[in-house]
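Yeah, one chain of the complex is gone here, protein chain that is, but the others are all in their spots.
On to subunit A.
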């Protein structure tokens, strides 16, 4: 059973209050006030001095469990929201692998599910390991990218993106944080290329996410009330308040404290929230928790994954 052996997160210390983003992102006063009042945003993290490769490297350097085990890492999968992050032919993932003694591993990036690509990367890592002949094989799942442009920093009326990275060591049958289920719904009909699907996407957002969450919980052989904690994507607070209301799930069991502290860190939210849950001792041995996210862009993906800690 796919398991998370260790998780490391890099969140830059540098943070920008959302009011200071009004000018660079061309936000109106009311847009900023909405972000603060209802979306629960306060500050957004950026790493202005770090390149995409340096972001990833900062996360991997915190992964103590990797040291001395590099030879066991057969796969490095980068889950990323943006399809293009550096000019051709640069490849930050390959650079990082070489620098960290992982040049032997099969390394590739998935971006097809936008911000949900991080969970996809974990699921793919598990599948690759399950089919690998080496019993002690490991996979390294990375997330992290830059919010270079206005387009990458802002979902109008919804969220503000920041920068951070994570590194997650995955095994085929580890003892802790075992993946019990994964459900993802890919919804090509929400392709926003022509800008005419936004309203319907907004309308379907919460019911669609609720549906994959319920399916993931059922596939894990559980009831919703068995979920001790939800690790959300940090899109905003009001979306999760309303989703919880729709699902009759207590919002107090959704870890939302990183929304004001970080902003939305693309694929990194799930792992950053996991680290926060561990640091605050919110997960006890045997607890079930659920990670949920939505990727939007060329279509939409709604994903949910259930683990046992």
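What we mean here is this: a contact is a pair of C-beta atoms (placed from the backbone, for glycine too) under 8 Å apart; a residue touches a chain by one contact, two chains touch by 3 or more; residues count from 1.
The rule we apply is simple: contacts and distances are computed from a predicted model.
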**OP:** Match the chain absent from this complex view to the correct UniProt protein name in "Nucleoside ABC transporter membrane protein", "nitrile hydratase", "Acyl carrier protein" or "Cytochrome c-type biogenesis protein CcmF".
**Re:** "Acyl carrier protein"
Subject >> Residue among A:71, A:134, A:242 or A:280 touching the omitted chain >> reply: A:242
**OP:** Touching the hidden chain in the full complex, which residues of subunit A are there? Just list them.
**Re:** 30, 33-34, 37-38, 156-158, 198-199, 202-203, 238, 241-242, 245-246, 251
